[in-house]
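First the structure, then my questions, so here it is.
Missing here: one protein chain of the complex. Every other protein chain is in place.
Chains: A and B, in written order; residue numbering restarts at 1 for each.
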Amino acid sequence: MEDNIKKFLYVNRKAPYGTIYALEALEVVLIGAAFDQDVSLAFLDDGVFQLVKGQNTDGIGVKNFSPTFRALGDYEVTKFYVEKESLEERGLTADDLQEIMYEDEDDDYAEKPSIRLVNRAEMADMMAEQDVVLSF
Amino acid sequence: MKFGIVVSEGPYTHQASDSAYNFAKAALENGHEVPRVFFYHDGVNVGTRLSIPPQDERNIQKQWSALAGEHNVDLVICIAAAQRRGLLDEKEATRQGKDANNIAEGFRISGLGQLIEMGIQTDRLITFGD
Partner (left out) sequence: MATLHTVNKSPFGASALQSCLNHAKDGDAILMFEDGVYGAAQGTIIADAVAAKSGSLSLYVLKGDADARGIADARLIEGVTPVDYAGFVELAASHDRTNNWL
């Protein structure tokens, strides 16, 4: 039923922990994975902070949900578009982000990176191809 | 045209639930359909029947309940967000051993799948939040 598949984009523009938006966005992505839609995630502006490695929440009494991003590949959520300009503005490079991999079942289960670095114009193009854009 | 609406901020603090209401009302008055509104994050607080705003102020919950009654709009409160924030219907209150429930007329509690389903089944989706 190709006609019933929509392109869903989850836009993440907020940092984790200070507000609940990042965590509750991730909960939507996890549930949404069961609906077999064409899912992409966008990380731009402060949203790129969600993916940095080395998050340790021991001192603030809340759950560190960053490892969950690494599990999304098992739910066929494999397209993480991360904006280069947003990283640069925040003094970050791709090396500061967690490694997030998925197994490509169309390519003999080869391990591939889920994170796709894109520039601002490519991010805009990708956003313009969606059927449903959900922002958190 | 079918509009799906997401409300992701609480009433009285943020304008989002008012804006969403005005948008839904205008859509319905102009011949469109609003089959469902999904309340997420603090937006779930719109659905409590226990709020008592001053009499000279709008009652956001009652506005929504009336709109739902007149136009058959499905007002869905996200269960995960609701449980965190103390929004319970009778069934859930019993199940969780709580001594009260607070869901207003026209609202129902359900899962996040209802949000995805709304995205699939409507023509346009719009989020009011912060």
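In this section, a residue touches a chain if its C-beta (ideal position, glycine included) is under 8 Å from a C-beta of that chain, and two chains touch if they have at least 3 such contacts.
Just so it is clear, the model here is predicted, and its values are computed rather than measured.
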(Q) Using the touch definition from the header, name the shown chains in contact with the chain that isn't displayed. (A) A, B
Q. Among the options B:26, B:50 or B:66, which residue touches the chain absent from this view?
A. B:26
Q | Absent-chain interface as seen on chain B, which is shown | A | 1, 3, 8, 15-16, 19, 22-23, 25-27, 29-30, 32, 123-130
Q) What residues on chain A make contact with the chain left out of this view? A) 11, 13, 44-45, 120, 123-125, 127-133, 135-136
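To be clear about the criterion, only the chains that are shown with their structure count from here on.
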Q: Provide the residue numbers of chain B that touch chain A in the complex, in ascending order.
A: 6, 8, 40-41, 80-81, 111-113, 115-117, 119-120, 125, 127, 129
Q) How about chain A: which of its residues touch chain B in the complex? A) 4, 6, 8, 20-21, 24, 27-28, 31-32, 34-35, 37, 132-136
